[in-house]
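To start, the structure under review is shown below, and the notes come after it.
A single protein chain has been omitted; all remaining protein chains appear in their positions.
Order of writing sets the chain letters: A, B and C. Residues in each chain are counted from 1.
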């Protein structure tokens, strides 16, 4: 692990500020021989791009990924894979009016205390933009872990699970300049029995670590999750059965595919809670760096994502794929 | 990190099977000069011991901790601190009737697939007993991080937050041989601004990693947690204020003390969900290792914890203290 | 550490193949506030560039470094610093005649066995070109560790320590198409007492690790080194004295500035042995991938470095600076 790294054997290190020259990632430890084309990486990046969904930020970043190393003639070489995305739309002049304000819900106050640096140009490393680098790396991890497959979907917006109502809710907050939270559900299929370890490297702990490192995430639960705390053991203990092929399996999946930290062969299921986007167009009390009381709101013309959870599924899929690729490599050392 | 290790600079490595000779921990990276007496470690161990609470397992383990190294005349030396607890009550003969069965809710099936080893003597490393080693280490971490203080409390049992009803619920499941889940709330006060990092080493991510590595944990949420997903940004964005001493603070703490992965100076708050104890005295369908259908239930005379969450608070406090000690040491490298 | 990473807190990850698009490095963990200009990095790179010294390879790489992230207005931000050098001169067609041959003294045979990949375009990651990325990172490490200063010098070429004879020796092997080894001496001054740790993170062990990770290095010795093995303890034990300022010091420095793994305040001294350049223009028996006997020699027009040690000093200085920066940060966690 590390400040800007994730993973032990399949390890990524990301770099780049949201308003600097570019962002990128180095993937160290991807085995040689994985088939991957630039277009596959680009396709995943395009999914998380602002502007492709209605109600997501209109910023036109393009986010064209460049492969700097580690891939030759469509195959990984076993050497580190460096991917670079130059920043295009990074005019930060519009942030001038708020450049000395603590931003509610943001990290610029904690940053200043920690690093002695106050980067008014945007979120710096704490920006959601850093997740583009994770998505690029995740595209390769997904190829490596196939036939395992990770699917993340929006399951709630603003507390509403009926998706016919989301459009109206989003319309409403957009008009008000406010924002909504949401919950993403993720299912991973095709997972072999045995990934993860029984103590500190539990697969659930590592997935949780990965998900909680995504900006705006406030919680994660596996299988029945917080509901499990309200049940009895006679309900939550999933009975063992043999499936039609003779393989040991379970008649229910309340555990969510991980038992004692190790994958059970059942689909892995978890849910991730996102808080509402912090940058809104309604005033919030704040202070400037001299301690004067101010009201904070996004300047006119600023990008505004009314619900950051809308863009989260590809990020969650990528982080999950990165955790699984790492667990898969680590698992090779379990038996002699 | 690592299979049996936790932490980067304040790092623990635990060892020992639940039914082996003993369990223990090596703490590597604790600075020299921390005052700690054996009795302080013992006191924390006694809190998590089964049998001290009504409705917890009657096993009389005693769990006397022995300091093997790293502490001299009541002070840490800067060298690794090794703590050992010999196992006393480890008669495993009573497990004979179930020795070839997959245990519902347990890890012995996933273990067998992973390691090719089927240890019928109990949970091995996946056992809750491993958490005694964490508590021993946590006792030292707590001394190091003072005046930060970690307090974990039971907030729900079996879905019931009114604690006048817990006794009856526990009585009921104990008679039925069933079990209950629960939720623990944790608050950490006295945290300086600036612990944690903005990307992968977010303080929330590391706390989540630690908590999700505790057996039976199914979910974690920070601040408003899953409720945040149902709110609007104009509510969840905590306004900045100056407190009476002139220090920058917040008028509310919906964020739960961590902003952008970094401690904000407000109390850190999180909740952890525990599933019901897996070992119960009601039969659950299972298989033996040959694939024959069987019913699993705990043998007569086995220990039975009707609600494992009851013993969780000292474990959660210890893991939180270990994360904070590590974050505190890592934070020394933020500025020149 | 890691396959392509070095360091614990001041950590670098390098990427790029010698004949790919470019090479680079991400520095993760450099504190905020270190002053550094692009020109300072470029200046160090220019020192190791082939072609600036007589008798070094004529390849005109230019090696213009681009700062992608982590530095703003001449100061490090505390975020990861990414540096990129595009490859210019990478025509690999001249390697065609030798593309299926095992190269004596090189890694392409071991690579093929390990990765199942046979990259005929040059040394890939094993190429000396990777060291440019270390030099770029080292330029920043040097600024951080000032006033510590690292100076590496050529002390022997071809077994000859009288440098008036080097020119003739080099002339001779260049005409023959052969190559020479050499020894580099390094001295680090201004080191505070207390860097390094007493067991596995001995400062000598980490410096040794760094130096032995440089291509073509065959040995390292500290202080008296191998000569110490021929002396008596009454000679090698350096007496303690007080210097004129009252500071504890030593009357001799046979130990080479590191005692029990920890810096003593005396100058750190070590010597590094380089084997002769492996790529020569004299035939060596080899095999092709089908097992046919062949003679290997560099194709006409290939670059040829008659003595790779000539270019080593800036690489050694950089690796030493990286080790010291890491040790300096790690040392902040020694005391409470």
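By definition in this document, a residue touches a chain if its C-beta (ideal position, glycine included) is under 8 Å from a C-beta of that chain, and two chains touch if they have at least 3 such contacts.
If you're wondering where the values come from, they're calculated on a predicted model, not measured in any experiment.
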With respect to the chain omitted from the figure, which of C:69, C:278 or C:318 is a touching residue? C:278
Checked against the full complex, the residue among B:84, B:135, B:248 or B:268 that touches the missing chain is B:84
Touch as defined at the start, partner being the missing chain; which of C:28, C:44, C:63 or C:238 qualifies? C:238
Over the whole complex, note the residues of subunit C touching the chain we left out. 1-6, 8, 14, 102, 104-107, 109-111, 113-116, 123-126, 130, 156, 158-159, 173, 178-183, 193-194, 197-202, 204-206, 208-213, 215, 217-226, 228-242, 246, 248, 251, 255-256, 259-264, 273-280, 282, 284-287, 291, 309, 331, 334-335
Note that subunit B touches the chain not displayed via residues 2-5, 11, 13-17, 20-24, 26, 28-29, 32-33, 66-70, 72, 77-82, 84, 114-117, 119, 124-125
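Here, only the chains that are shown with their structure count from here on.
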Most centrally placed chain, judged by C-alpha centres: A
Using Cα averages as centroids, what's the distance between subunit A and subunit B in whole Å? 25
Determine the centre-to-centre distance between subunit A and subunit C, using the mean Cα coordinates as centres, and give it in whole Å. 37
Residue numbers in subunit C touching 2 or more other chains? 29, 32-33, 78-79
